[in-house]
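These notes are about the structure you will find just below.
Left out: one protein chain. Kept in place: all the others.
Right after this comes chain A.
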């Protein structure tokens, strides 16, 4: 479905000089490589997490795949076409939903934007009605369709954006930070929606997010980009296994104990009675658990992987050392 080979995108950036006259008449530019020889391919029905630090080249990649930007060099094929030729048949099959952009008509109800989308994508009446009902039902927001968009909260607007973007049943969906700025409840609703929608529609989804929990919960495959280059392309489980060197050992104490007994296991990462949390290296876990049993009276004991944020931080730390 998507094939990218040696994709490069270079921006020319103006370098400001100290002298104003020189800056106006003898302007200098610097080449900034947003993407450098990136290569990957994505098949049908995949849900791929696409992550990286700020300025890594994530959004540039998505925009090239969607045809908004022209690459400097390399080849791109999406759904069998070259995206930046902006073939209408290609555009009919994709959707790009950005958490930070609003494509709803601000002063009018969302239903008007839906009607516009219906016309743009030539959606038949019965299909349109079915999609609106299905999407509105999944997101539980039918009652918001006739309210002016400007009166909706951010979470409600995001729901309308999702419905508007998916009315035409695209085969390929780009989600660029869909949960940004939303509260934790709304984030969960959006995540669950994306999961359900993908399993029903079998669309291919590329998801970028700085909330790594989105990626962990939704994507089975992860592509990590840094400074314009692909640094990881593999399964989510693989990166968790490889880079999750730390486990979180949480002990729920039965009764209060003194600090020495807590420290006898290891210096605690967090302690607020009755919970003590230790950060433990994977290979030391059996030994630490024995110490917990020996020194601490506990009613519950759990072992968790470090958060996905910690894992990705560890990944980048090790990449820096290489």
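Methods note: contacts are C-beta pairs under 8 Å (C-beta built on N, C-alpha and C of every residue); 3 or more make two chains touch, one makes a residue touch a chain; residues count from 1.
In the analysis below, contacts and distances are computed from a predicted model.
For the chain of the complex excluded from view, the name given in UniProt is "ABC transporter permease" [choices: "ABC transporter permease", "Na(+)/H(+) antiporter subunit C", "NADH-quinone oxidoreductase subunit K" or "histidine kinase"].
For the chain left out of this panel, the touching residue among A:92, A:192, A:250 or A:314 is A:92. Among A:11, A:145 or A:298, the one in contact with the hidden chain is A:11.
Residue in contact with the omitted chain (choice from A:22, A:101, A:202 or A:281): A:101. Across A:119, A:146 or A:183, the single residue that touches the chain missing here is A:119.
Counting over the whole complex, chain A has residues 11, 63, 66-70, 86, 88-89, 91-92, 94-96, 98, 100-103, 105-108, 112, 115-116, 119-122 touching the chain that is not drawn.
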